[in-house]
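As you look at this complex, bear in mind that one protein chain is not there, while each of the others sits in place.
For subunit A:
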Amino acid sequence: MNVINLQNVSKSFKRKHVIKPTTLKIEEKKIFGLLGPSGCGKTTLIKLIVGMLKADLGEITVLDRQVPNASLLREIGYMAQSDALYTALTGEQNLEFFAKLFGFSKSERKERIQYASTIVQLTKDLNVPVSSYSGGMKRRLSLAIALIQDPKILILDEPTVGIDPLLKKSIWTELERLKDEEGKTIVITTHVMDEAEKCDHLAMMRDGEIIATGKPLEIKAHYQVQNFDDVFLKIGGGL
């Protein structure tokens, strides 16, 4: 079953085509990766799916509901590229604030904060102001906020940028667990090739266009290459 459907979606800013007409289906309970160099339109595509931006043309549906739709915001956990945290507040206050925006009761909030902070291993640092967090801790808190409302879909924009390899690995383990045990659909963007390998499905983007889709192995087999860099090279123009 497809939870996210894009039908001929396009978007321009000031006459520049950021997203050329794109059709894309994202399956339920899979990790879907958007791979492509910086500036290829990954973030724009993601914002279109979340409903932050409105498509010029085409149709987007998420969970069979047309985007933009206020009720969908509850089902989508979104983590932007920047950490976007209130640095003067503690980790717990940040989580509490976002939990309140989703209208949880006090006991539910406590439970959700506990759940989200355990996943990202921040329970011990919850009472420390975010301004004294390390870069990795901020990313983890950011991920915890995306998880706070227990969304069916997680949309993560470059979740592992600037994170050390160890933490990166633990975040990936967690993403896989969220997919397998909690049945979440996860969409992530990345420009790192080794992360692309770990996705169940991939869409490779360049210049606002999806140039290849499929399982990582299928794509490699189709283009007869060893790694994804070569796919971009093979299709032409290089990165």
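Just so we're on the same page, a contact is a pair of C-beta atoms (placed from the backbone, for glycine too) under 8 Å apart; a residue touches a chain by one contact, two chains touch by 3 or more; residues count from 1.
Definition applied: contacts and distances are computed from a predicted model.
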item	value
UniProt protein name of the chain not shown, from "Molybdopterin-synthase adenylyltransferase MoeB", "Multisubunit potassium/proton antiporter, PhaG subunit", "ABC transporter permease" or "Anti-sigma factor antagonist"	"ABC transporter permease"
Which of A:13, A:86 or A:115 contacts the chain that the document leaves out	A:86
Residue in contact with the excluded chain [from A:76, A:95, A:126 or A:204]	A:76
Touch residues of subunit A, complete complex, unshown partner	50-54, 68-71, 73-74, 76, 78, 80-87, 98, 101-103, 145, 149
